[in-house]
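Apart from one protein chain that is not included, each protein chain of the complex appears where it belongs.
Our next item is subunit A:
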Amino acid sequence: MSVANAGTDEVLIDCQSLFKVFGDKSEAAMKAITERGLGKKDVLRDFSCVLGVSNASLKVRRGEIFCIMGLSGSGKSTLIRLLNKLITPSSGKVIVKGRDLSALSAVELRQMRAKNIGMVFQNVALLPHRTVLENAAFGLEVQGVAKTERNRTATEALEKVGLGDWLTRYPRELSGGMQQRVGLARALASDPEIILMDEPFSALDPLIRRQLQDEFRELTKSLGKSAVFITHDLDEAIRIGDRIAIMKDGAIIQTGTAEHIILNPADDYVAEFVAGISRLHLIKAHSVMVSLADYEKIRPGADLGTLIHTSPSADIDELITLMIRSDQDALAVRENDRLLGVVTPRSLLLGVKGESPNHPAHA
């Protein structure tokens, strides 16, 4: 299964079995976890420590939007703070652009954060005594960029998020959605390759949230940035993310594209989560088609040339429209003049239910 739109394969962030234990006896607890494999409950009972992140590994590639989805208390906010070392992991490695964060000096770490990793916070954290422009330029200001230059860069960033007319206003004069755009502009102004988004849109009303989700995705893609996006909302993760990691109790249970997770949920927890998600725009032709050989068995001698053609990335919604329009009960899936498979009414209906004709295990 191909990974949709993941950019190049260069890995920007590489986390290797991260653990974070909070509490006074965290070191002893960490030792017990590695030696005896204690779980979250054991650690709390035996050491009164909280296991925030447990054995989390992930890779974020250049140009990719990586969503981390989990309910509150699942450790996702802790995990994202490990990525720029706002929180120091109890065990495990974070490698950003080939450099191990734990090996950096304080100055090097500050430079890494200032130049390579932007961050946007859930509650925006705009400084109330500064104008929109001064807030957006704040990152550059602490880096010691001259005033005219940082104001020019910050103005450009604000224009990108559609706030070019609000430069001299104060944060309190802005709506929640606009404040969050300033937060994004502030992160973009330093031109980092990676943007960490800590539930940035969860406090906004649904309409504004969807609008910002689309804008964020578009902007990130057009600027060629990579992003790690934290959310508790699966719809948001699906809308924004190229790949999604689902977290529970500090551990990542499953990582993959939305389509992959829906078709192959790793366990009952994930299955329950994705149960209510509409498949119409998520599952693509390449997942619901049957192979040419299988089609041959059902319809021996059928003429594939007369079928309506579609691409492997056409979603179910599109396929249904085509199927209705077709006078035959099948669609040919074709890429670069090569026939890949056939979508039949049965395979299409299986897709609507979130099952793949090629994965009978979940039927």
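As a convention for this text, a contact is a pair of C-beta atoms (placed from the backbone, for glycine too) under 8 Å apart; a residue touches a chain by one contact, two chains touch by 3 or more; residues count from 1.
We take it that contacts and distances are computed from a predicted model.
Engineer: Have a look at "Flagellar assembly factor FliW", "ABC transporter permease subunit", "Beta-ketoacyl-[acyl-carrier-protein] synthase family protein" or "Sco1/SenC family protein" and point out the UniProt protein name belonging to the hidden chain.
Structural biologist: "ABC transporter permease subunit"
Engineer: Among the options A:A103, A:L127 or A:A146, which residue touches the chain absent from this view?
Structural biologist: In the complete complex, the chain left out is touched by residue A:L127.
Engineer: Please identify which residue in A:G52, A:G70, A:P89 or A:P171 touches the non-displayed chain.
Structural biologist: A:P171
Engineer: Just the residue numbers, please: which parts of subunit A touch the chain that's not shown?
Structural biologist: Its contact residues with the unshown chain are 81, 84, 86, 109-115, 117-119, 121-123, 125-129, 138-139, 141-143, 170-172, 179, 186, 190, 196.
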